[in-house]
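Got a structure for you, written out below as structure tokens; questions coming shortly.
Apart from one protein chain that is not included, each protein chain of the complex appears where it belongs.
Chain naming follows the written order as A and B, and within any one chain the residues start at number 1.
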Amino acid sequence: MARLSMVESINTTLHELMAKDDRIVVMGEDVGVDGGVFRATVGLIEKFGEERVIDTPLAESAIIGTAIGMAIYGMRPVAEIQFEGFMFKAFDHVYSHASRMRNRSQGLYGVPLVIRAPYGAGVRALEHHSDAPEALYAHVPGLKVVIPSTPADAKGLLTASIEDPDTVIFLEPKRLYRLFKEEVPEGDYRVPLGKARIVREGQDLTIVTYGGMVAVCEKAAQHAANEGVDVEIVDLRTVWPFDVDAVVQSVTKTGRLVIVHEAPRSVSISSEIAATVAEKCLLSLLAPIKRVTGYDVIPPLSRLEEYNYPDTERVVRAIHDSMQF
Amino acid sequence: MRYVFRLPDVGEGITQAEIVEYLVKVGDTVKEDQPVVRVETDKAVVELPAPTTGTVVEIPYKPGDSVNVGDPLLIIETEKEEAALAAPSAQPAAARPAPEPIPLRPMPSEAPPVAAAPSARVLATPHTRRLARELKVDIDTVKGTGPHGRVLDDDVRKAAAEVAPPPPRAPTAAAVQAPATAGFDFEKYGPTKRIPLKGVRKRIAEVMVRSVSTIPHVTHFDRADVTDLLTVVEEQRALAQSRGIKLTIASFVAKATATALKEFPILNSSLDEETGELVLKEYIHIGMATDTEAGLMVPVIRDVDRKSILQIASELQDLSRKARDRSIDLEDLRGGSFTITNVGAIGGSWATPIIFHPQVAILCTMRAEPVPVVRDNQVVIRTIMPITLSFDHRVLDGADAGRFSNYVAALLSDPMRMLLDMT
Partner (left out) sequence: MIDKELIQVIDPSGDVVDEPALEKISQEDMIRMYRFMVLTKLWNNKALSLQRQGRLGTLASVRGQEAANVGMGMALGPNDWFCPAFREYGAMLIRGATLKDLFLHWSGDERGARPPEGSRMLPVCITVGSHLTHAAGIAWGAKIRGERIAVMSSSGDGSTSQGDFYEALNFAGVFKLPVVFVIQNNHWAISIPVEKQTASETLAEKACAVGIDGVRADGNDVIAVYLTVKRLLDQARSDFKPALVELVTYRLGDHTTADDASRYRKEEEVQSWLKKDPIDRMRNFLTKRQGWTEEKEAQLTAECNEEVEQAVKDFEATPNRQPTAIFDHMYAEMPWHLKEQKEEMLRLLGSQVR
């Protein structure tokens, strides 16, 4: 096993998968010669050629539109949108076609497409470079949304996403790209979609989170442990459709729930989790559900970014509120 | 057969059109797809072609008339058999056979439990409330020691240790049972004919099975002397008729029942089998069982206690008609808190009605007939209407039912008292 950062893990995974499956093409802006603006696709063009590692013109709608055509034809396109904030030009294709072609053709054509995009705040970037739009995609019937939180998961989830017969929106927390390294399994490795990971087990309170917030929550849980509160952390990994069993089991056990994400709070993934818990295990609740999220604002530029981004302190306060209720 | 060509929705969401001109007249022979009428919608003037070949036998409108989608535009006598014709419908989807009918479902009462006033309810998390139920502690009697007086799990546990457990929860029989007739060979003793239980009939069967398999029924018999009441009905009939209302004894029965339900609210309740709580309803919505071609339907008259007898009679007339011609809104079949059924028109002396689950009682009135009775030690002929009341023995006892039934009979026997007592 090699110790890799998340961006190295994604790069390695693409190398390994492309070598095994010649239906896979990587396409997007600056993904070829430049190796991607975050270097996630570095070295691919040298190994697989410009026919399979495609520097496209600057046109997000056509990148996803043509990738849909390729996927229908039988390819396994992995399309990169350079930043999550640029995905909206292609939203029509995602919303109107990728998610619908299977139904429209009554099962004749699926769209096995992976749309990769760097995602979320934390790297002091420009406007449109710090957004967290996962709920928009989760809301579209027919899509899957995946957000990894570790280098190893990035490999396992990307592999499962590329192998999935349906369209997967694969959002890569850009603050995690180089934040830390860990052992990443070599060779064939997949993490099934729709399966959450219990990051740490606990008896007193459940935190449901994903992506860049997992590390923040781990710190908060450590802090709580020092105070005698035993926190369980559920990392969703697949944000939609999420692992309902894992969430319900954990909340049934602990009776307390804090949901943490960086995306705006209202009508969000946390809304959906809270609603699901209310439907399925309300009678287990010892305290009201708490949410620690980004506010319902435009992600601020770097000087105020940290105030919008949930940090350890906000999560610990939510744990206190819940425990002291 | 006669084919009724109805105005279709010719645009996207058109509801009405004006006749511009008919291109044919009564007696004309028309061919399928031949234009027969021009109509103008708020989007366009369109020509509508005949859906079938035949002779025009009726043109119900004239140019300038306004027609709603679904109204007959033209009636054509055609030689085609019904099966060969497209469904004469305004909705394209309905033009094709449905996979299987989805029955009109008179749902059992779905009234939400009546919440006590917020101030009366103790504070507790759902988890604590569940614990209280499991430990058979009435949480409203527990003093909370948590923040803002909230009842905590520990409070409930302490209370459970102190208080003797209340009588066990009423048993709930399994609603679903294996069909007792499965595998039964009906043909063994002679030929039979099978009619699938569908639609309303099927629904009735389900509701009835559920009722008798869940509710321990007891039926109480009583008699009301309606001699004087019938006189009142006769006297006021003309007045009612002048307002287009057919006055019958049924509306007096409904009013008397509503008055009695106010007096005995426990008969206007439901048992929440899940929580073991009795749900007392603060409204009086009375279902009036109605015999229809499709089977029994129970349209509901709302707030009977707040309506005049004429209002009740008028609504009853309206709802029964809708139930019979199947135009009744599903909502009008829902939400009843008590049911009255009347076998009077058909005859018979006594019946034991089945409660409309999840209500707790049902009142049945029989045919009123002149019978000799003793009054002041004299045998006199009075018009007597037998009434029977089936009730849920989990919730009520014979004495409750008897008192309720007596009261209803007393009101029906004495229109003046009814006038004084009713609200």
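One rule holds in what follows: a contact is a pair of C-beta atoms (placed from the backbone, for glycine too) under 8 Å apart; a residue touches a chain by one contact, two chains touch by 3 or more.
Predicted model only: the values in this text are computed from it and were never measured.
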item: Which residue of B:Pro51, B:Gly287 or B:Gly336 touches the chain not shown here; value: B:Pro51
item: From A:Gln106, A:Asn226 or A:Gln324, residue that would touch the chain that is not displayed; value: A:Gln106
item: Contact residue for the chain not shown (choose from B:Lys43, B:Arg243 or B:Arg321); value: B:Lys43
item: Residues belonging to chain B that touch the chain removed from view; value: 5-12, 33, 43-51, 86, 89-93, 95-103, 105
item: Chain A residues that touch the omitted chain in the full complex; value: 23, 25, 51-52, 54, 56-57, 59, 61-62, 64-75, 77, 92-93, 96-97, 101-110, 141-142, 144, 164-166, 194, 241, 244-245
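Everything below uses one rule, namely that only the chains that are shown with their structure count from here on.
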item: Chain A-chain B separation of Cα centroids, rounded to whole Å; value: 51
item: Interfacial residue positions of chain A with respect to chain B in the complex; value: 255, 282-287, 325
item: Residue ranges of chain B touching chain A (in the complex, touch as defined); value: 125-130, 147, 153
